[in-house]
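The other protein chains are all here in position, but one chain of the complex has been omitted.
When the chains are written out, they are named A, B and C in that same order, and each has its own residue count from 1.
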Amino acid sequence: MRRLIESWPVYRQLTGMDPLGRGAAVKSARSAALTARTQTADTVARSVCPYCAVGCGQRVYVKDGVVTQIEGDPDSPVSRGRLCPKGSASKSLVTSPDRVRTVRYRRPYGTGWEDLDLDTALDMIADRVIAARAAHWEDRDAEGRPLNRTLAISSLGGATLDNEENYLIKKLFTALGAVQIENQARI
Amino acid sequence: MIQGSNMAEAHPVGFQWVVDAKQRGAKVIHVDPRFTRTSALADRYVPIRAGSDIAFLGGIVNHILSRGLDFREYVLAYTNAATIITKDFRDTEDLDGLFSGWDPVAGVYDPASWQYEGHQEDSPSVAEVAAHKEVAGGLRHESHGAPVGRHTQRDETLQDPRCVYQILKRHYSRYTPEMVQEVCGVPPDVFAEVCRAWTENSGRERTTCLVYSVGWTQHSVGVQYIRTGAIIQLLLGNMGRPGGGILALRGHASIQGSTDIPTLFNLLPGYLPMPHHAQHPTLDKWVEGTIHQAQKGFWGSARAYCVSLLKAYWGEKATPDNDFCFGYLPRLTGDHGTYQQTLDMIDGKICGYFLLGQNPAVGSAHGRAQRLGMANLDWLVVRDLYEIESATFWKNGPEIETGEIVTEECRTEVFLLPAAAHVEKEGSFTQTQRMLQWREKALDPPGDCRSELWFFYHLGRLIRQKLAGSTQQRDRPILDLAWEYPTHGPHDEPSAEAVLMEINGYTLPDRQPLSGFSELKDDGSTVCGCWIYSGVFKDGVNQAARRKPGTDQDWVASEWAWAWPMNRRILYNRASADPDGKPWSERKKYVWWDPERNEWTGFDVPDFEKTKPPSYRPPDGATGPAALAGDDPFVMQGDGKGWLYVPSGLIDGPLPTHYEPVESPIRNPLYKQQFNPTRRYYDRPDNPLNPVGSTVFPYVFTTSRLTEHHTAGGMSRTLAYLSELQPAMFIEVSPELAALRGLRPLDWAHVVTTRAVVEARVLVTDRLRPLRVENHAVHQVWLPYHWGYAGLVTGDAANDLLGIALDPNVLIQESKVGTCDVQPGRRPTGRALLAYLADYRRRAGLSEGNQRG
Amino acid sequence: MTDFRSYYGRPVVRPAVWRKDIAGYLFTGGLAAGSALLAAGADLTGRPGLRRVGRLTALGALGASTYFLVNDLGRPARFHHMLRVAKPTSPMSVGTWILAAFGPAAGLAAVSEIAPRLPGGPARTAATAAGRAAGLAAAAVAPALATYTGVLLADTATPSWHEAYPELPFVFAGSALAAGAGMALVAAPLAETGPARRVAVAGAALELYGSHRVENELGLLSEPYKQGRPGRLLRAGRALTAAGVVGALLGRRSKVMSVLSGAALLAASVATRFGIFEGGIASAADPRYTVVPQRERLDRITRTPSTPVTAAPERAPAQD
Partner (left out) sequence: MDNAASPAAASGYADPPRRMGFFTDTSVCIGCKACEVACKEWNGVPDDGFNLLGMSYDNTGGLSANSWRAVAFIEQPAPPKAPDGGAGDLRWLMMSNVCKHCTHAACLDVCPTGALFRTEFSTVVVQEDICNGCGYCIPACPYGVIDQREGDGRAWKCTMCYDRIGDGLTPACAKACPTQSIQYGPLDELRGRAEQRQAKLHEAGETSARLYGNDPGDGVGGDGAFFLLLDEPEVYGLPPDPVVTTRDLPKMWRTAGLAALTMAAAVVAAFVGRSR
């Protein structure tokens, strides 16, 4: 009871240094306990903004398996901790409920999406790649010079991806004889 | 000097350095068709007609040369100004817009007459040039310049009429301030101010930095825009020096990386060419194709780079006996670029398409062609974070509305696979200054989301598994592929560091990481996935992951991440010192020769052999790096010089020349030749162009970006916090044009080209203004290209307005300028839209057989 | 009209988000106060009919007031947070405590009206005494209840409210008296309405004088009270007040006349409150009323006229 009364701001107004009830007397327990959630994160990863080529440094804070904040990395000599609106929206980019999180499949002539198991999808894609190569393989040109390729497969994209990813993409496609590999550098 | 870039909006955080410089007293000039947020912060904004930059910059070259304002010592020592050109060379000034060697049948030049004197025989044949054009060979020169022999004839007095300096002077003498006004719409007093500012702020004590980005590249003469900028920067001695240079602001997070380790049809990692069926039948020919035999510079070791890459691809299977599996590489026969592919899809030539974080339905030129192409595939794999337009064209696109795509009749099988986001995987991005920055993984991706690394590793594994035992010759390369990477975690994620290690390179058989490309061997004893990245895993340490705080370092901050090549932050930095190796000025010192210690030293890693003194002169017969003299700073160039004049390697000529964009309201005021004669254009009924000077399409439009959105919108129109900031597709028009066409603020208007009609809300603004060009007003309008039909905020895609016409050197589309009509109100819908367009085409005099007016 | 510059014609200060509840509360609070005062007077002067009407009205109006106040809260369930603090700088806090004092008193007074129905004896006596004490207590607080609302509105950045701070308490005091009297005229026995008629006259005089000043003495800031709906409301209020007073004075002997004039006074009070309320909101919604007086004040101080106005290039309309 006493505690209750002592926590009553009017009481604190009357007894403390804040008679007008402007500051200390009216601060709530919640306010008193506030801390920045970055301070209580489980882990912090040093990352880089996924949008543009400035390459601003980011720190990614994770709590209970969820990204709770992404902000500029002050250590970065490129960005000095700053981020533009896009970089600042990175948390939404990662956590948005609108992100696709499961495989979506549209069958030929289909009118809507269907669910598909990831492994099945991978398997189906592998089959299609193999079939396209087999059906449209070009061994040699008209003069008998080697071509070793297929023009039935195309790929586009890479500028949002990691160097390691682009490396594997180019390596695999090249070994498969697919040459029509392109990305944003062309546009 | 910011031109062709909207740095404050497209690279906002980079722009902090411009603001800093401005506060320290730098003057900022912005040259752009429209007043942007960059202009708002500039000291001087110069409005220019879109597509006329060469005339503007050429005028500056003329200003410099006619007054002798060049940094003569630098120009003489470090550029090819003194080099003599063949006597057969004829300029556009002599041939009304064409250089000598034009072959109208092949549509390319025979560049023999452009060569350095004595190098005529080095010139590629017309057939080779034509092949080069098809495969965008120019892009290779991003890193290594064109092949040219080392010995050149020079006139150190610069008086010889055939020396580059004099040729340049003659070529640009007609680019007078009056001509600049006539072509660009820039008044002479404003132009004079720019000339003065640029020249006065260059030289020994001062440097000027030039910034461009896709406002320059996306033109049918884009490469030559940049070339003109390079000429000015070389003439004024701004290259290789701190505060100088040309800052090409690149686009996506790792667009630089995806060019270095290219997912591009014509390149292999490190700008090695994809072999061409005719030009590169053998390993030797292929290696030769990358360099000139007697070339100076670091391309001399190309064989080691090539062999090490083949070793990285085919591992133990690659042996000297089988030319390191060179035969496994697929061959190019011509243009396999993205736009050619699009048209091939329409023509039913392509079965399957992978979209790996790209959204051509909105982002690529000629959106309608993109979507019709995708609707004509057997299968499409879209890997993305969001349900983008390129994954939903079969149910939501504008062609559904017009009936050109009918869902029930569209056969394309679509797999939309969710991608892992940047925090859900580890790996490196290469940012715009060639710096690789490693990202730590923060958490696992949710649900079915996976990295590209995972997808391709396992796809490869699965295909190899399915093909195991195949005796088909075509399956050898995939079965022999070195495809073992350690995996970890619940999803068997491959190790990105293991891949980076392969990219860096290691020795065989003991797998010791290499510390740089100079350690590469051509005998198969080294593996290296991308030679220019060699060193990123030096000492077995992931150098890209270095995170020494910038505040704990000097201003070059070379211990933050890692830049290629060899952690060098400014390229050609040897030029920051004078020929004797002393800094040009104390204020601007960067890298210099330390005579005490007999080595190059400074703030950065010297872009020069560390112990080669300035006085070094190569012995006769030297090639490769050894052929570079102690004062040849442009170490990747065939002659070690900065090229004012490009004798070899460019499709459209050795000197930048003003041509009109493929769609222009006026005739070329300079020459009879209207367009870039070598531009790449796909002449087909579904790719019509607006006729030159058409009164039906009287206005100029340009398309670009907003701070608040990102490219095709998949990463911004999906997010509420960005969508609300720019919630609707709009068009900016000047008050004058608004009055002319009856456009009212916030009302609808629609824009028409021969390809499409796009509607948008109207923003009337003084930031756009009509320019007086050739004595009449040219009205320019501007459209952001971020909108599409998916996402939280939707709108018509500006790219539908564009046709496909490309720069001949790199096959980039001209999306920065076109002509159009603008009308008030919303556009027609459904079938009526097609009729409306057909009527426009008819009025413009375009019939189905006549696409070009 | 003075030229001024603004940001696309957008308001500078934010109009109150209060709904009609608060205008209603201004009226019911005043009615409660006026009635409580009349009831106390009637009690002391032996006018049970008038007393009863006063007490019951006070309670009813108080109930309505409470409803309006709570209903207007964004988080009604947190109404009690008002009692966390006692802040003299906050008219709403002061008002809360006034209501807290007035409410039980008025309630008790009203409940005591059952006294006559109680069996005689100590219970009835006690109830009567308690009723008197409570009624007097309520009456003591009533003037504060009636006038603090003037401060409530004036203590804002809403230009035409703030500028009217010398007038508003008087307008509201008058309006409260007139309303209380009006209710008495409607419901009390004709014979006991004498004081109510006199109160009506006094209230009307205060209200009319005050609102005349509000509408005419605030310079530019009077404008919102003269235009549009607020102007119509205030004009109606004036007409009704006048009619009510005349009726009150002339209709001494007619119940019908009394009821009509009482109703007119009540309606007048409603109209005046809503007029003042909405006039203030209108003044906040137009940047002119914020910018021009401040700019003039600044120019008076610095004596350098502001940058000449080149018609601002506001090509776009102010709003979507």
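Simple rule for what comes next: contacts are C-beta pairs under 8 Å (C-beta built on N, C-alpha and C of every residue); 3 or more make two chains touch, one makes a residue touch a chain.
Because the structure is a prediction, the values reported are computed rather than measured.
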Worksheet, complete the sentence: Only these shown chains touch the missing one, namely A, B, C
Response to the item:
By the document's definition of touch, the residue of C:P11, C:P104 or C:P189 touching the omitted chain is C:P11
Worksheet item: Which listed residue (B:L763, B:I804 or B:L846) would be found touching the missing chain in the intact complex?
Response: B:L763
Worksheet item: Per the definition of touch given earlier, which of A:R46, A:K91 or A:R149 contacts the omitted chain?
Response: A:K91
Worksheet entry | Hidden partner interface residues of chain A, rising order | 9, 16-18, 20-28, 30-31, 34-39, 69-72, 81-85, 87-89, 91-92
Worksheet, complete the sentence: Hidden partner sits against chain C at residues 4-8, 10-18, 33, 37-38, 41-42, 44-45, 72-76, 78-79, 81-82, 84-85, 87-93, 95-96, 139, 142-144, 146-148, 150-152, 154-158, 161-162, 165-166, 169-170, 172-174, 176-177, 194-196, 198-199, 202-203, 206, 280, 284, 287, 290-291, 294-295, 297-298, 306-307, 310, 312-313, 316-320
Worksheet item: What chain B residues would touch the chain not displayed?
Response: 8-9, 12-13, 15-16, 19, 23, 35, 37-47, 193, 706-708, 720-728, 730, 745-746, 761, 763, 765-767, 792-793
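Here, only the chains that are shown with their structure count from here on.
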Practice prompt. Let me have the rounded angstrom distance from the C-alpha centre of chain B over to the C-alpha centre of chain C, please.
Written response: 71
Worksheet item: Roughly how far is chain A from chain B, going centre to centre by Cα mean, in whole Å?
Response: 26
Worksheet, complete the sentence: In chain A, the residues touching two or more other chains are none
Worksheet, complete the sentence: chain A contacts chain B in the complex at 43, 45-57, 60, 62, 65-67, 70, 74-80, 82-90, 92-94, 96, 98-109, 111-113, 116, 118, 121-133, 135-137, 139, 141, 145-149, 151-172, 174-187
Discussion item. For a test of understanding, state which residues of chain C touch chain A in their complex under the given definition.
Written reply: 83-89
Worksheet item: chain C touches which residues of chain A in the complex?
Response: 8-10, 13, 20-22, 25-26
